[in-house]
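Only one protein chain is missing from this complex, and each of the others stays in its spot.
So, chain A:
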Amino acid sequence: MARAYAIQAEGLAKRFKDTLALDGVDLAARTGTVLGLLGPNGAGKTTAVRIFATLLQPDAGRAEVAGHDVVREAGVVRSLVGLTGQYAAVDENLTGTENLLLIGRLLGTPRREAKARAAELLERFGLTDASGRAVKTFSGGMRRRLDLAASLVGRPSILFLDEPTTGLDPRSRGELWDMLRGLVAEGVTALLTTQYLNEADLLADRIVVMDKGRIIAEGTSDELKSQVGGQVLQVRPVRERDLAAAHSLVARAAGPQTRIEGDAVTAPVGGPELMPAVVRGLDGAGIAVGELTLRRSSLDEVFLALTGHRAGPAGGRREAAKAWSGERDEERTVSAS
């Protein structure tokens, strides 16, 4: 009898010295779905995962995995879950096979079975050729794949994936995504944390957006996108020197959320009168336009609208800004390849 929710938490709070890492967080993932936890560094995503994986105890609130309390029934929870962290938690001095064999043996699997399971997982993750090599000779992508394989040795029905693709090159990231999709297709429930909007968009059934230990939005990717005005107007002047003029012109009609992105001006669409107003204004100012489009907001814009802060270089947001801009570059690379 499958439960409706494989992962559930209510009012989770956790404080580390002066920082409130989690400030009353409610989470729930339906069995067999992927819940995406999206947010910049320091949002509290990892803390939430560590509580679910029994590595941390919450200061307040409770968390359940398959109906088992993560504090009182930690042992049971551990036998049901698999954890893949930001760092590939594998022994560099052992081979791929030995790393998986180690986990299998720890779980009480007889030697022969554990060996068969290791071979099966190595095959599945494309590591068979490297299975006899020490992990320290592996590339970053291979390590991450081995780490994911290690979390699957005990055939967990619930997986915690804490930024599984952070630091990977676009190609390795794509490979890992395919592997995660395959797992989800087999009915595994997953809690996936990520700083990458497109990763959440691609893999998660529901997305919870976190910032500074709190949930600031939640829903499907489509729901989140429509939550913030839905549509975006994009104007690309033919001449780049017209960019500033186009920006102030659009801003007059659309308001302060108008931004310059690359060689284009973007603005959220508040109502049907915006588009004609912008067209008239551009015409009157004599600005030749190469592109004028209405499109749905990207999750990137959703996050900015929700948190109210542009992922700019100010103060503590710097790291997050780096992650966001880095991601945009990589997205471009992916679509180009």
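Rule of thumb we're sticking to: a residue touches a chain if its C-beta (ideal position, glycine included) is under 8 Å from a C-beta of that chain, and two chains touch if they have at least 3 such contacts; residues count from 1.
In this text, contacts and distances are computed from a predicted model.
*Asks:* Given that one chain of this complex has been left out, which of "Formate dehydrogenase (Quinone-dependent) catalytic subunit", "D-alanyl-lipoteichoic acid acyltransferase DltB, MBOAT superfamily", "ATP-binding cassette domain-containing protein" or "Transport permease protein" is its protein name according to UniProt?
*Replies:* Looking only at the record, the undisplayed chain corresponds to "Transport permease protein".
*Asks:* Just to verify: which one of A:Ala28, A:Val76 or A:Ala305 makes contact with the chain not shown?
*Replies:* Of the candidates A:Ala28, A:Val76 or A:Ala305, A:Val76 is in touch with the missing chain.
*Asks:* Hey, which of A:Asp59, A:Glu98 or A:Glu120 is the one touching the hidden chain?
*Replies:* Reading the full complex, the residue touching the unseen chain is A:Glu98.
*Asks:* Name, in rising order, the residues on chain A that touch the hidden chain in the full complex.
*Replies:* Missing-chain contacts on chain A: residues 50, 53-55, 68, 73-79, 81-83, 85-95, 98, 102-103, 105-110, 113, 134, 147, 150-151, 154-155.
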